[in-house]
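Everything below concerns the one structure shown next.
Note that one protein chain is taken out, while the other chains of the complex remain in position.
The block that comes next holds subunit A.
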């Protein structure tokens, strides 16, 4: 990131790693988002009546609200748990 090679910026390797990590993270977030949209769409819109109307009605709106909230909560909970398991199983790593 240094300007004209001056300033002795961070080593190149680590910045590549950083980009990789960021990409992995972005992949993960995108994946989760896609799944979330997919799940809540099938659950709340497709299963009720599909596209019978252009607008969202109360039931669908409520369903989507709850679905998204629960999905996020569960995701966070599962993530935390997995991290705990991971750190307890391979304590030497990292």
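Operating definition for what follows: a residue touches a chain if its C-beta (ideal position, glycine included) is under 8 Å from a C-beta of that chain, and two chains touch if they have at least 3 such contacts; residues count from 1.
What we mean here is this: contacts and distances are computed from a predicted model.
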Omitted chain (choose from "Mitochondrial import inner membrane translocase subunit TIM54", "POTRA domain-containing protein", "PMPCB" or "NADH dehydrogenase [ubiquinone] 1 alpha subcomplex subunit 8") - UniProt protein name: "Mitochondrial import inner membrane translocase subunit TIM54"
Which of A:20, A:42 or A:57 contacts the chain that the document leaves out: A:57
Hidden partner interface residues of subunit A, rising order: 53, 55-59, 61-62, 65
